[in-house]
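Only a single protein chain was left out; the remaining protein chains are all shown in position.
The block that comes next holds chain A.
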Amino acid sequence: MAGIIAIYIYGRENSRLFHAVNPEELGNVCDIEMFVFCSLDIVDEKVVKSNEMYLGQLFTDQRYKSFGFVTNTGVKIVLVVDFLNSTLKDQDVRSIFKRFHVFYCKTISNPFYTIGSPLHSRWLDDGCKEIFAKSE
């Protein structure tokens, strides 16, 4: 069963801070990225209307669907999931976003990190490994 395909983190000005793609899907990175860019446009639309940080489902096509999350500081997290996946509940998606927000906080707390540059941290790497492993 296929599940979570990729997770992307973008800064306030849509600069990419972090990306991780499920190792099984590495052949389709181009398609996934195209899909994420489409989703980002919808984030901008939804962020005005939404009254919480979780934005719900953003966009679907025949292969993927995406979920969005925007923090108070304007950091955007986009989660790409397989279109056929129906085991992933809204609650699970929320908890993934919450977790990754915590990882983001931990990563920027590193004094050697300059805010706005790409993120590298063990928390994020382990978190990705965990969600990708779950989805097998």
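Everything below uses one rule, namely that a residue touches a chain if its C-beta (ideal position, glycine included) is under 8 Å from a C-beta of that chain, and two chains touch if they have at least 3 such contacts; residues count from 1.
Rule of thumb we're sticking to: contacts and distances are computed from a predicted model.
Per the UniProt record, the chain missing from the shown structure is "Trafficking protein particle complex subunit 6B", taken from the list "Fe2OG dioxygenase domain-containing protein", "Checkpoint protein", "Catabolite repression protein creC" or "Trafficking protein particle complex subunit 6B".
Considering the whole complex, the residue from A:Y10, A:Y64 or A:Y104 that touches the absent chain is A:Y104.
Touch with the hidden chain on the side of chain A covers residues 12, 50-53, 71-75, 101-102, 104-105, 108-109, 115.
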